[in-house]
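Note that this complex is displayed minus one protein chain, with the remaining chains in position.
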Amino acid sequence: MKQTVIRERIRVELKNPILIEGLPGLGMVGRIATKYLIKKLGAKPFALLYSPHFPYYVLVNRKGRVRLLRGVFYYWINPKNDGNDLMFFTGDSQAQTIEGQYEVASKIVDFAKSKGASLIVTLGGFRAEIEDVPKVYAASNNDEWLEKALKASAIKSPSGNPIVGVAGLILGIARFKGVNALCLLGETKGYLPDPRASKSVLESLCKILDLNVDLSGLDAQIRKAEQIIEKMRQIEEKREMYLKKMHKEEKERTSYIS
Amino acid sequence: MKQTVIRERIRVELKNPILIEGLPGLGMVGRIATKYLIKKLGAKPFALLYSPHFPYYVLVNRKGRVRLLRGVFYYWINPKNDGNDLMFFTGDSQAQTIEGQYEVASKIVDFAKSKGASLIVTLGGFRAEIEDVPKVYAASNNDEWLEKALKASAIKSPSGNPIVGVAGLILGIARFKGVNALCLLGETKGYLPDPRASKSVLESLCKILDLNVDLSGLDAQIRKAEQIIEKMRQIEEKREMYLKKMHKEEKERTSYIS
Amino acid sequence: MKQTVIRERIRVELKNPILIEGLPGLGMVGRIATKYLIKKLGAKPFALLYSPHFPYYVLVNRKGRVRLLRGVFYYWINPKNDGNDLMFFTGDSQAQTIEGQYEVASKIVDFAKSKGASLIVTLGGFRAEIEDVPKVYAASNNDEWLEKALKASAIKSPSGNPIVGVAGLILGIARFKGVNALCLLGETKGYLPDPRASKSVLESLCKILDLNVDLSGLDAQIRKAEQIIEKMRQIEEKREMYLKKMHKEEKERTSYIS
Partner (left out) sequence: MKQTVIRERIRVELKNPILIEGLPGLGMVGRIATKYLIKKLGAKPFALLYSPHFPYYVLVNRKGRVRLLRGVFYYWINPKNDGNDLMFFTGDSQAQTIEGQYEVASKIVDFAKSKGASLIVTLGGFRAEIEDVPKVYAASNNDEWLEKALKASAIKSPSGNPIVGVAGLILGIARFKGVNALCLLGETKGYLPDPRASKSVLESLCKILDLNVDLSGLDAQIRKAEQIIEKMRQIEEKREMYLKKMHKEEKERTSYIS
């Protein structure tokens, strides 16, 4: 395997499809969102992407079966007559080298184009101190789609902001190849999987694409993530109290010496 | 040399061969096991693998002769009429870059396939705190072979477990190319060559492949490895006692000051 | 995208053109100088350079639009009948790997050659403790152009001096491909954008190429940069005074103990 390849397992004819991409990244926002949509809509896998730029290990599943790291394309046939069919792309990992990042992003755009995609939407996280509901930032290589995103309560991504990794590169390369692309980034602290940010992103996405998907299924994941954060906060608090106490004792000893 | 090459020195016709791979890795488990089998069965070298992804030095042998780092394929003709012939692959090193890892693993699978291999078995280590006898974990890209391994007292590799390096990648790529592959990993602490883990792996392997090989020859290596570990334990113990003593004296001095 | 590409958006016929290059580097000297000339002369973009060796992120502009990192070629038609037309090259970033640096520099030289360039001038910074006016160092692959630079108050670059990155590699590769090239480096401390060094470089450049450009527009940038440096100096001074005070108090306590 000398370069990134895509293997189409099922030939599907899609109607004016839109590709939604979410690989692992900041707060796993894009991946959680994409996987949720795939599950909720019952989208089916139809193509696999392998790359020598992924990490050099394989994964074992519950049956003891082994597979290479990979990305998977899913498709969903829109029951509405005039609606867009959807493709999804998610996977185990991003490429590990600079050149690999460009190669994988190029392959994804080429594949989407070959399938007649009218739009690629990349999903990801935006590092921020969040307060209540995570905001969603939008950037695009096309003014109309950006406009639609802003109407769907997304905020324009700040000027000069770098969008790192595949979610960004796909936009840049898509412009280069004449494909419309839109990026939605949900605010996240980023150091833990953050389904709350994913939910915000999906709320915007569903409005933009006029999708009717019940997002309440994410609430259980959100509660679980918050419990983990609360537990970590408590541990941190205890540690700090302990350090303060130690410090105080130390000081008393020192002043006693002098 | 721009890419990995295999040089076949002797043309051999093998009968339904199985390839057994063991390169240096965790606890050197795979390499020790593979080299033991090669020696015990009297397998003969027939092909060499060179790669610009191996480390950039050469090795000097006892005669002052120099050679590139490389991998070596060996063959063994099974005296039983209905038995599988065997190929072995071992060598000096794994590839040093991500892309190199994928390239070398691909070349090994391609070569095995071109020789008509019905199965590739990769051997390696599994990091664990071992108690008595090291367990053997199995993973496969084929259910039948996994079943055979489990019957031969191997345990199914835990779900989600990554198998790092060539032992894992070969499995993933073999699946990709339609070749059956099985991975056997022996429990090891991993920081020193661990012939005990290799023996466990070979016990499973011999049962699976119905090979009749005397493994008692590994016992001398095991004893030697244990003596090294015992010596290191003693050094560590002394060091700790010394540190404790120092610490106590320090404390006495400190309390004297205050 | 497997390698560096240049996309010509507008076909221009240039008369005996000279290419002036200034990418980000030490003190941003080359980039500030090149961008100033482009703006002042009203040069127009006509070709874009993309590379998989640039960092793997995209940039968002004020309109929320996204683009790949890139380099941009500009052209300027010299109104004088016998004057050289000019091309400029600047951009977001240098290549991130060794091989990428060579590839990008080669592409720039090839493109300049294909446009009939009689000279390439690369601009950059030269790390030094500057006193009054930053000096300009010159190096070339052609004795005549070096001579012209020295007459224009540049100093010969010290022997053995390495010129790192694209500003240097272009010179080396241009020589290799039979294109004249000249490098002008302005003295800079290098840790902050340094428009003062850029101005020195441009003064030399304008004399060498007999260009009539008003450089006073850089003075506002220079003042701003100096204010930042002054502010940083004050912060540093305060910090040092504070440390001295702490140290003195510490010493008094210690002597009190003894």
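Just so it is clear, A, B and C label the chains in written order, and each chain counts residues from 1 on its own.
What we mean here is this: contacts are C-beta pairs under 8 Å (C-beta built on N, C-alpha and C of every residue); 3 or more make two chains touch, one makes a residue touch a chain.
These figures come from a predicted structure and were not determined experimentally.
Engineer: List the shown chains that the missing chain touches in the full complex.
Structural biologist: Touched by the chain not displayed, across the whole complex: B, C.
Engineer: Considering the whole complex, which of B:58, B:133, B:192 or B:243 touches the chain not shown?
Structural biologist: The one listed residue touching the chain not shown is B:58.
Engineer: Check each of C:79, C:158 or C:178 against the chain that is not shown and name the one that touches it.
Structural biologist: C:158
Engineer: In the full complex, which residues of subunit C touch the absent chain?
Structural biologist: 3, 98-99, 101-103, 106, 138-141, 143, 146, 150, 156-165, 168-169, 171-173, 175-176, 181, 183, 257-258
Engineer: On subunit B, where is the contact patch with the chain that was removed from view?
Structural biologist: Residues of subunit B in touch with the missing chain: 1-2, 50, 52-69, 96-97, 100, 253, 256-257.
Everything that follows uses one rule, which is that only the chains that are shown with their structure count from here on.
Engineer: Treating touching as the only link between chains, describe the layout with one word: line, ring, star, complete or other.
Structural biologist: line
Engineer: Through what angle, between 0 and 180°, must subunit A be rotated so its C-alpha atoms fit those of subunit C, rounded to a multiple of 5?
Structural biologist: 90
Engineer: Taking each chain's centre as the mean position of its Cα atoms, how many Å separate subunit A from subunit C?
Structural biologist: One centre to the other, that is 37 Å.
Engineer: On a C-alpha centroid basis, what's the spacing between subunit B and subunit C, in Å?
Structural biologist: Each chain reduced to its C-alpha mean, subunit B and subunit C end up 52 Å apart.
Engineer: If you look at subunit C, which of its residues touch at least two other chains?
Structural biologist: none
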